[in-house]
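Here the complex is missing one protein chain, while the rest keep their positions.
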Amino acid sequence: MNYDLNEEQKMIKESAHRFLAEACSSDFVREMIEDEKGFTPEFWGKMAELGWMGLPFPEEVGGAGMTFLDLAILLTEMGYYCVPGPFFSTVVLGGLTVLEAGNDEQKSRILSEVAAGKRILTLAWLEEGGTWSPEGIRLRAESRDDQFLLSGTKLFVPDAHVADTIVVAARTGDAPDEISLFEVDANAPGVDITLLDTLAGDKLCEVVFNNVKIPGANLLGKEGGAWPVLNNTLLKAAVGKAAEMDGGSQKALEFAVGYTKERVQFDKLIGTYQAIQHHCANMLMYADTGHFLMAHAAWKIAEGLPFEEEASMCKAWVSEAHRKLVALAHQVLGGVGFMEEHDLQLYFRRAKTAEVAFGDATFHRERVAQAVGL
Amino acid sequence: MNYDLNEEQKMIKESAHRFLAEACSSDFVREMIEDEKGFTPEFWGKMAELGWMGLPFPEEVGGAGMTFLDLAILLTEMGYYCVPGPFFSTVVLGGLTVLEAGNDEQKSRILSEVAAGKRILTLAWLEEGGTWSPEGIRLRAESRDDQFLLSGTKLFVPDAHVADTIVVAARTGDAPDEISLFEVDANAPGVDITLLDTLAGDKLCEVVFNNVKIPGANLLGKEGGAWPVLNNTLLKAAVGKAAEMDGGSQKALEFAVGYTKERVQFDKLIGTYQAIQHHCANMLMYADTGHFLMAHAAWKIAEGLPFEEEASMCKAWVSEAHRKLVALAHQVLGGVGFMEEHDLQLYFRRAKTAEVAFGDATFHRERVAQAVGL
Amino acid sequence: MEFSFSPEEQKLLEEVRAFIKAETTDALLAESEELGHIYGGKEGRKFIKKFASHGWLTPNWPAEYGGLGTSATVAFAIREEMARAAVPLIFVAAHMAGPTIMHFGSQEMKDKWLLPIARGEVEFCLGYTEPQAGSDLAALRIRAVDKGDYFLLNGQKMFNTHAHVADYHWLGTITDPDAKKYRGMSLMIVDLKSPGIDIRPMVTMAGWQTNEVFYEDVKVPKENLVGELNAGFFYVMHALDYERMFPLAIYARLVDEVIEYARNTTVDGEPLARNPVVRQKLAQLKIEIAANRHLYYRLAHMLDHGQVPNYQASMQKLFATETVQHITNTAMEVLGMFGLLKKGSKWAVLAGNTERYYRTSVVETIYAGTSEIQRNIIALRGLELPRK
Partner (left out) sequence: MEFSFSPEEQKLLEEVRAFIKAETTDALLAESEELGHIYGGKEGRKFIKKFASHGWLTPNWPAEYGGLGTSATVAFAIREEMARAAVPLIFVAAHMAGPTIMHFGSQEMKDKWLLPIARGEVEFCLGYTEPQAGSDLAALRIRAVDKGDYFLLNGQKMFNTHAHVADYHWLGTITDPDAKKYRGMSLMIVDLKSPGIDIRPMVTMAGWQTNEVFYEDVKVPKENLVGELNAGFFYVMHALDYERMFPLAIYARLVDEVIEYARNTTVDGEPLARNPVVRQKLAQLKIEIAANRHLYYRLAHMLDHGQVPNYQASMQKLFATETVQHITNTAMEVLGMFGLLKKGSKWAVLAGNTERYYRTSVVETIYAGTSEIQRNIIALRGLELPRK
C-alpha cells in the first residue's frame, strides 16, 4: 500500500501546475467558452511540446509510454485549471480507443500524429434514445463492396467540430452487441456537424452521417466485436473525468477555505462559525475519498488489472461528491460566488457536466451492483 | 385553510396528555415490553372508560362518532407516551376494517364490544414472501359447504396472542386480487399463535392456521372483493402510525432541546454550539413537516375525500423524517442517550418499527409515483 | 383543521387564474425572462397595472389603501398562482415596503405611497446588502447625514437586485454612527433617479443582473424617512417575518414537466417513467413540494389568526430553497445529457429551462438569509436554544 505519487508523477503534476498557472488563466478559460472552436493552436501546440498528447501511448508511436495513472495525474491538474479544448477527446476518448482497437498501421499512423499535436480525435457513441449500452447504438454501418456506408445521427460528440478524425461506434449487425468502430474523416462528404449550446460551454456536437463512405481499411478492430473495447474506453474516460473533478474539487476547496479566512460577518471571520467549519470538513472528506477512489481505479487500469468495479465505484462516488463539494463552496462563498465574475461558477458548470458524462452515479451504482454479484 | 385543532380536538389532546402522563409512565412502558401480554386489563379498562376504543365508530354501535382526524390526534399523544398494548390493532386495524367491510350485524356486534373495551381485535395480512400487495396473500380460504377452511401462515400479526378476534385476509380465488376477509375466533381450534421477539418489544406474532373452520357468516364483505377495503385500512393505518411518530418526534425533540440547555462542554452549554443548533433546527423541521403531512392525510380521510396520494406522501416522508429526527436526538444526547436507562432508546426502537410498518418510505414513494401519473 | 380554500376564495382564485392565463403573453414571458423578473419592462408594467386594478396585488390590504380586505391566505394563494405561471416576482413595493409603511409609516406617508403601490404604479427595490454586510445587516456603512431639510447620503450598496428597473430604493442607512449596533440604522425611500446615484450591473451566473448602487452626495427629503429615526433595524426584522414566503411554484411546475417528459421519453428501450429509480426520485420531489406547501400556508394561517410568523417563516424559506435545489438537481439527473443543453440549443428539451433553473437555484439558499442563518433562527427563536 502506498498513497504517495512517485517521482515521475510528482514531476508531471508540478510541471503541469506551473505551465497551466501561466497558460490557462481564468480569462483564457472564459474566452474559450465563448470561442466557437474552444481552444487556440498556440495553447494546443505548447501542450504537445510538453509531451502531453502522447503521454499514455507507447514510445514506438512517438508516445511517452506512461501509464493511465500518470495520465490521471495530468488530468487532475487540467481539472484544477478548467483546461479547455479537445485534449480529453483526443487522448482519452479517441486515442485510447485506437490504441486498444487499432492494428499496428492504424496505431502508428494515427497516434504518432496525435502525439505530435497534429491530429485531433474524438469518439462518437451516444444517440438520441440511448445512454451507454450497445443497444443504444443504432447508427448503421452497411457493408457495401469494400466500403461501409454510415447513416444516422450521433449526439453529444465532444469537439467533433474541430476534430480531424471521429472514431464512430456503429451497428454492423442485429445482435445487441454487434458494434464496430470506424475511423472517419471528420471532413468527409456527408458528415454534418452542429455545435450544441451547453451549460459548461464545452463543445458538444450533433454529428449527422448521410451515407458517408468509409473505406474498409478504416474499420478499427474486428467487425462486430467493438463493444468490449468501447466499454473499456468509456470506463477509462469515466475515471479520467473523475480525475478532472478531483482537480476541480481542490480548486473549489481553496476558494471556500480562502474566503473563510477573510470574510467577516457579525465581527468574526466566517471560518470561526461551526456551520462553516463543518461545511469545509465535509468538502475535504469528499475531496479525499474521491481522490483515493479515482487513484485506485486509475492504478488498476495502469497495472493491467480488471478495473470495472473500481472504475464504476469511482465514477459513482465522485459524480455526487464533487457536485456536493461545489455546492458547499457556493454556500460558503454566498453572494460573491453566485456572480459570473467569480470563477467558482466555472467549476459548478463543469461539475454537472462531468457528473453526467460517461454515466452518472445511478448508472455506475447499477454497474457496481452487477460487479458485486447482485 | 386552517392549521389549528378545533376545540374538540384540543380536548382530546389535552385529556389524553393528562391521563397518559399519569397512567403510562416510562416504568410502565418498560414493564409492558417485558410483559408477555404487553398490557394490563386496568390500563385497557381506563382507556375504554375514556371512550377511546369507540372513538371513530358510529354512535349506533356505541362509538363516539368522531373522525379519523380526531383519532389521529389521540394516536399522536399515544406516540408521545409510547403507549403499549393492542389499541392500534383493535381500533385501527381490526375496527376500521370491520367498520368498512362488515354488515350491520357484524358491525353492531363486534364494534359495540370493542367500544366497551370487551373485545380485542387484530388484522392478519402479511405472509412470508409478500409485502402489501394482493399477490402476497397466499393463505387459502376454501369454501366447503357453508363454511370456509383456512390453511396457511400469517406473519407479523400485531397482538394476535391477546386478540379475541383476528380479521384474516385470505385468498378465495386465483385472480391476483381475489381476497376475502374473515372474522376468525383467535381461540378456534387449529389457530396456533407464536409471539415473535422484536426490536421494539411490540407484540408481533406468527399465526398458523391448520384447517381452521370458519362459519360462512363470518365472511366480512363480499367474497373475493376485500382488496380495496384492506388497501384502505392499511393506508389509514399508515397515517395512524405516522400520527404516533408525530408524537414520538415531539418527545425526542423535547429530550434533545432540554439537554442542550443543561449540558455543558468546553465551558458552554452545548445548545450554544451552532452544530447542535442546526441539529435541533433540522429536528423541528422534520417534526413540523411530518405533522402537517400527517394531518392533511388524516383530514382527507375524515372528510371522506380520496386520500391515497396524501396518505402515501405522509408515510413516505414521516417514516424517514422521524428516524432522522431520533438519530439527531441521539447525536445531541451523546453517551447519555445510548444508555438503556434513558427513554430515548424506546423511541429509537419504535421509530424503526413504525418506519417499516404498513410500507416504508420506498414503498410509499412508489405509490406516490403511481398517484402522480408516473 | 381545514386543508381547502373556502368557496369564495376558490372563486376569486379562479378569476385570477383565468386572468393570468389570458394575459401571460409570450412577449411578457420573454421580457420577464430577459430581465429575470416580471416587473420593470414595458410588458411587465402593463400586466401588473391591469392585474393590480382588480386588487390582486395587495388583496389583503384594506380597501382604503387599494386592497380587497381578504385573508392573508388569499394573498398567499395568488402569489402561488403567479409563480406557477412563471411570473413569480415578489414585489418589493407591494409585499415588503407597503406593509411596513402601513405598520409604521406616518399618515402622510401612507396617503402618499400605499395607493400607487397597490395599483402597481411604482416598484421599489431592496437596499439592504453592502459589500461587508450580507447576513450581518448590522455591519452597514452607508451614511445619511441630517442636513436640516434633507439627508445627505454617501456609500455603496451591493447585490441590490432590481435596482436598474425599479423606481425607488427601500434603503437601509446609518443615521447614527455612534449608536450601538442595530440602533443607528434608518429606513428611507429614495428616488432611484436622484442625482448622485450610480447603478452598476453585476451579472450573476444565472445570467440575470443584480446591481451595485453607489451613492455620492445624494439628497433625500426628510419626509422619505420611514417611521422613526434609527428604528430601521427593528422595522426590517419585523418585516422579515412577513416577507419570507416562497411559493415554489415555478419549480413545482418544472417537476410536473419532468414527469411529463419521463412519460414520453424512452431511454435504452424503456420509458423513463417505468424506471423505478426515476420514479422514486420524482415522487420524493412531489412529497417535498407538498410539505413545503404546508409550511407556506401555515404562515398565511398565522397571519389570518393574528399571529406573527417567526421561526416558521425561516423554516419555510429554508425548506423551500433546499427543495428547489433538490428539484433542479433531480431534473438534471432525469434529463441526463439533454439537461446540459441551454435554451435555444438544438435538441434542447423542456425549452432548455432546466439548465437555466439549475444555475439560478444556486442562490436560493443564500439570498434573503442563508440556510445557516435560518437554522440559527429556528434553533434560537423556535426552540429557544441558549445564546450564551
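Details
Here the chain labels run A, B and C in written order, and each chain numbers its own residues starting at 1.
Rule of thumb we're sticking to: contacts are C-beta pairs under 8 Å (C-beta built on N, C-alpha and C of every residue); 3 or more make two chains touch, one makes a residue touch a chain.
If you're wondering where the values come from, they're calculated on a predicted model, not measured in any experiment.
Listed residues B:E14, B:E59, B:E135 or B:E254: the one in touch with the omitted chain is B:E135. The omitted chain makes contact with just one of the residues B:I276, B:A311 or B:L374: B:I276. Interface note for the absent chain: among B:A200, B:L219 or B:L374, the touching residue is B:A200.
Within the set A:A16, A:M32 or A:L69, the residue that contacts the chain not displayed is A:L69.
Residues of chain B in touch with the missing chain: 126, 129-131, 133, 135-136, 155-156, 194, 196-200, 204, 206, 264-267, 273, 275-276, 323, 327, 330-331, 334-335, 337-342, 345, 348-349, 352-353, 356, 360, 362.
For chain C, the residues touching the chain absent from view are 275-277, 280.
Within chain A, the residues in touch with the undisplayed chain are 1-6, 9, 69, 253, 257, 260-261, 268-269, 271-272, 274, 276-278, 280-282, 284-285, 288-289, 292-293, 295-296, 299-300, 310, 313, 316-317, 362, 365-366, 368-369, 372-374.
Rule of thumb we're sticking to: only the chains that are shown with their structure count from here on.
On a Cα centroid basis, the chain most remote from chain B in this structure is A. Chain centres here are Cα averages; for chain A and chain B they lie 52 Å apart. In chain A, the positions touching at least two other chains are 273, 275. Residue positions of chain C touching 2 or more other chains, listed in rising order: 372, 375.
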